[in-house]
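Shown here is a partial selection of chains from the complex, left in place.
In order of appearance the chains are A and B, and numbering begins at 1 in each one.
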Amino acid sequence: MSDHVYKQIKLTGSSTEGIEGAVNNALAKASRTVKNMRWFQVVDTRGHIENGQVAHWQVTIEVGFTLED
Amino acid sequence: MSDHVYKQIKLTGSSTEGIEGAVNNALAKASRTVKNMRWFQVVDTRGHIENGQVAHWQVTIEVGFTLED
């Protein structure tokens, strides 16, 4: 593990369900093109309001993945 | 959208269920008097503990709403 180099990208996912769903949706779309994702960190949690209720959650994460040799 | 002016207020809601519930409870009470709420951002997530378990979650949000003409 000590000789890996990681790159981190910043993604924002959305969900009508909650924070966990928004993170999962971001990862699901990113995993189509980014391989070897290892960890994430939540850096912002927001949401849109309609009619006085949460319409959807928007969660921004940083995702670390291994740079392949 | 470019000619709107928004005001942001800071609210703390509680829930025995979790973060999403605490945000919803804060919005439900605020919506009685604040109209045109558009978005929120979570700025603090805390909770009270009783008998070694989470008794309730307390989530502080900033809520943006349109200043009406």
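Convention: a residue touches a chain if its C-beta (ideal position, glycine included) is under 8 Å from a C-beta of that chain, and two chains touch if they have at least 3 such contacts.
Every value quoted in this text rests on a predicted model; they were computed, and no experiment measured them.
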(message) With 2 chains in place and all of them the same protein, how many does the whole complex in this file have?
(response) 12
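Following the convention adopted for this analysis, only the chains that are shown with their structure count from here on.
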(message) On a C-alpha centroid basis, what's the spacing between subunit A and subunit B, in Å?
(response) 22
(request) Under the touch definition given earlier, write down the residues of subunit A that touch subunit B in their complex. (result) 18-19, 44-49, 51-54, 57
(message) Quick check on the complex: what are the subunit B residues that touch subunit A?
(response) 19-20, 23-24, 27-28, 30-31, 37-42, 63
